[in-house]
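Can you read through this structure? Questions will come right after.
Only one protein chain is missing from this complex, and each of the others stays in its spot.
Entry: chain A
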Amino acid sequence: MSDGKPRSFQEIILRLQTYWASKGCAILQPYDMEVGAGTFHPATTLRSLGTRPWAAAYVQPSRRPTDGRYGENPNRMQHYYQYQVLIKPSPPDLQELYLGSLAAIGIDFDYHDIRFVEDDWESPTLGAWGLGWEVWCDGMEVSQFTYFQQVGGHDCHPVSGELTYGLERLAMYVLGIDHVMDMPFNDPDAPIALKYGDVFRQTEEEYSRWNFDVADTDKLLHFFEAAEAECARILDQPTEDPRSGKRIIMVHPAYDQCIKASHFFNLLDARGVISVTERQAYIGRVRALAKRCADAFVETKAGGWTGDAPAAAN
């Protein structure tokens, strides 16, 4: 690992990858779907369920259509990156491990004020909650630190420790950048030096316009309903695959549809067509899908199913 201050956005990501790899995490790749946060990656949502140990870290591109600001706001975008770590069971020294990751990206504790400030995490769409903190560095929220208590309506046994870093914000702070678009993406001395804005300013404009004014709400609504129906249809299939004769519960394909429904809901929300009362109803519908996926996952091997225990009838 290189010493001293990192010089670019990507160096911070690379240092986090190296650090968590050195602590024994599997370094996964981003999930290939539109999600609102790194938590939606099945490596977190599903893997936090059941009894099997797990340790993974990954970058997850995340989309929050309502946060679009046409690339003009210094730190608010509809597309950004989260760095996510999930370790199950949560190790007793998770706080120290986490602080080590801050040191790895060049935060010197002799000069900074690190604080763990109460923050109860809840994801109504995932039927999940946990207790933990926002971690503050000099008053800036740099991470969420959560001990999962429940996911998809299931109590977590054992408990997973989840760390989520808002990468742009953290990197801007470490690199001393005031506007995200000015942040060096690769090394500033590279032959072709790119700033964050060179990579993302145009897409922020394009998506902001589409999210807020152009997206076809009738179609989005239709997509939402289609994804919802498909999720249920997948989980309604018999457990035994008629072709292979194997027991195959299609949790991940079903969960993909849950992720899609959630994203369509976010887009509808950004278009301003969902009223406050309807909002709760939509969130409830996504949660129902997440819960069914969670129920199904714990019936699979990855979810701790051993084959000896009687599987729930499907």
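Throughout what follows, a contact is a pair of C-beta atoms (placed from the backbone, for glycine too) under 8 Å apart; a residue touches a chain by one contact, two chains touch by 3 or more; residues count from 1.
We take it that contacts and distances are computed from a predicted model.
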Discussion item. Which of the following is the UniProt-recorded protein name of the chain this complex doesn't show: "Tol-Pal system protein TolB", "Glycine--tRNA ligase beta subunit", "Surface layer protein" or "Xanthine dehydrogenase family protein subunit M"?
Written reply: "Glycine--tRNA ligase beta subunit"
Item to complete: Would you indicate which residue among A:17, A:90 or A:237 is in contact with the undisplayed chain?
Response: A:90
Item to complete: Specify the residue from the set A:124, A:158 or A:197 that touches the hidden chain.
Response: A:158
Worksheet entry | Residue in contact with the excluded chain [from A:113, A:182 or A:236] | A:113
Discussion item. For review purposes, identify every residue of chain A that touches the missing chain, sorted by number.
Written reply: 73-76, 89-92, 95, 109-118, 120, 130-133, 137-140, 147, 149, 156-159, 161, 173, 178, 275-277
